[in-house]
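What follows is a set of notes on a single structure, which appears directly below.
Excluded from the complex is one protein chain; the other protein chains are retained at their positions.
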Amino acid sequence: MTVESHHHIDEYLPLLDGLHEQYSVHLDKFDGPLDLLLHLIRKNELDICDISIAIITRQYLDFIKAMKDLNLEVAGDFLVMAATLLQIKSRQLLPVVEPEDQEVDETDPREELIRRLQEYQQYKDAGMLFGARALLGREVFVRTAFEPALVAAQNVEGPLEASLFELVDAFRVLLLKIPVETFHDVAPGDSLSIADCINDILSQLQEHNTVQFNDLVKDELTRERVIVTFLALLELCRLKLIRIFQGSVHGSIWFVPAVAADPSEVINTDEF
Amino acid sequence: MNSELSAIIESLIFTADSALSTDRICDLLTEFERGEVKSALSGLVEYHQGRGGGFELIEVAGGWQFRTRPAFHSYITRHIKTRAAKFSQSALETLAIVAYRQPLTRAEVEHLRGVDCGGVLKTLLEKHLVRILGKKDIPGRPLIYGTSKEFLEVFGLKDLKSLPTLREIQALGEQPKFERQEELQLEPDKVIPMESYLPFE
Partner (left out) sequence: MNSELSAIIESLIFTADSALSTDRICDLLTEFERGEVKSALSGLVEYHQGRGGGFELIEVAGGWQFRTRPAFHSYITRHIKTRAAKFSQSALETLAIVAYRQPLTRAEVEHLRGVDCGGVLKTLLEKHLVRILGKKDIPGRPLIYGTSKEFLEVFGLKDLKSLPTLREIQALGEQPKFERQEELQLEPDKVIPMESYLPFE
C-alpha cells in the first residue's frame, strides 16, 4: 500500500494545474468536502464504513495545503470539514481514562461522518443516473413546428400559468430599473409586521364576509399580535377597505369588506 | 424499403421547425443514397395515409411536414383555445407589483412600471387574479387593488405570507465565488447504447 508514503505537494500539481487560470476556483471535480472525501476513500481503496481517519485526514489537509500553496481560495465548507476530521481524529487518540465509567464514548466518533458520506454517495449516484437518462433536448426531441391552421386559433379563455420564481424574478428585475428611494420595504425583518398582518386580514376577508377581531388574534394572543392587528385594522379602515362594527360597548369587534368587489361593475364606471 | 432509414427520416421531419425539403434530407443523411431517401419518403407518405391516424405526411412548400388531418381541426382548436397560456411579461410584472405592494392604486402600479397599465390590470381582473379591495380616500377616489384567492391557487400558495420575498431570492444569488462552476461537458461523439438510455425501466 502506498498510503503511508509521503504526500508531497507535487502529487497534486497535475490535478490543480490550470485551475488557477480560471477566475473562479472550483476544486476541479470536487463538489464540496464530502465529494473530496469520497474521492480519497476510493483512491485509498478504503471501506466507507471503516475509513482510516488518520490517512484520510492527512491527505485531506495535504490537499487543502496544496490549494493554499497555489494561492487558490479554499472554500469555507472545506475548512469546516477539515476541522471536523481533526476533531474526530483527536477523539480517537484520547485514551479511555476510566473504563468503569458509564459507556459514554461507546459510539464511534466516525459514525456521523460515515452516515453523511453514505447518504451523500446515494445522491451523487442518483445525480449520475439522472444525467445518464435520455434528456429532452439532448437525446430526445419533441415537435416544434406549429400548424398554420392552428396558429390563428388564439387562447382566449384559458387559465394563465407561471411559476412563483418567475413572479418574484419579474419584480426583482423591475426594481433594478427603479431608483431605490421609491421603495419602502413592506415586510422588513422576521418579526410581526403590519404589512403581513394586513395581508392576513385581506386573505381572511376573501373567504369570509365578516371577520371578528377575536378570531384574528386567537391563535397568538400576545400583546404584540393584538397591537399589530389593531394597527393593521386602523390602516385598512383609513384606506376605506373595511368597515368596522362593534355590537355593544366592550362587545366583540367585527368588520366587513367595504366594497363587495364586482370588477365588471366598477371597471366600466371609472378607471378604464 | 429500408425501415431504419424511414424511421430516421421520420424523426428528422418530426423535429424540423418547418417543412424539410428532399434536398435538405439528403444533405443531412450523407450515408444514404438519394434514391433510397426518395423511395423511403414515398413509402412513408403512403404508410401514413393508409393507417388513417390523426396526422399524415404532406409535401408542402417544397418540403415534407407532418400535419394533422383537416377533419380533426375542430377538436384541435378546442384544445388550443382553452389551454393554459404563459403570462406576458407585462402581465407578470403588473401581477408581481400588485402581489408585493398591495393594497395599491393603478397610479401606483403605473409609477413603478413607468407605462400605462389599464389594459393589463383589466385582463388580470377578468382572469380573477387581481381584485378590487376598495376606493382610496383621496381626490378622484381611485380603486385599490390586491391579489385574489385565485392568485394564490394559480401559484400554489397557502397564503400571502408564503410569497417569497425579494430578499430571499437575492440571497440565493449571493453565492461565494468558488461555487460558480463550469458546466459538465459531454463528449459530442459519445454514443451511448440504447439500453443505457432508460436506466430506470
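Letters are used for the chains, namely A and B, taken in the order the chains are written, and counting of residues starts over at 1 for each.
In this section, a residue touches a chain if its C-beta (ideal position, glycine included) is under 8 Å from a C-beta of that chain, and two chains touch if they have at least 3 such contacts.
If you're wondering where the values come from, they're calculated on a predicted model, not measured in any experiment.
Visitor: Return the single residue from A:R58, A:K124, A:R225 or A:R243 that touches the missing chain.
Guide: A:K124
Visitor: Of the listed residues A:I55, A:L86, A:I114 or A:A132, which contacts the missing chain in the full complex?
Guide: Considering all chains, including the one not shown, the answer is A:A132.
Visitor: Who touches the missing chain here, A:M81, A:L202, A:L216 or A:L241?
Guide: Here the residue in touch with the unshown chain is A:M81.
Visitor: If you put the missing chain back, which residues of chain A would it touch?
Guide: Given the touch definition above, chain A has residues 29, 31-35, 42, 45, 75, 77, 81, 116, 118-143, 146-147, 150, 163-165, 168-169, 190 touching the missing chain.
Visitor: Name, in rising order, the residues on chain B that touch the hidden chain in the full complex.
Guide: Residues in contact with the chain left out: 3, 6-16, 20, 24, 28-29, 52-55, 66, 68-69, 72, 75-76, 78-80, 82-83, 156-158, 161-162, 164, 168-169, 171-176, 179-186, 191, 194-201.
Throughout what follows, only the chains that are shown with their structure count from here on.
Visitor: Round to the nearest whole Å and give the separation of the Cα centres of chain A and chain B.
Guide: Chain centroid spacing, chain A to chain B, equals 27 Å.
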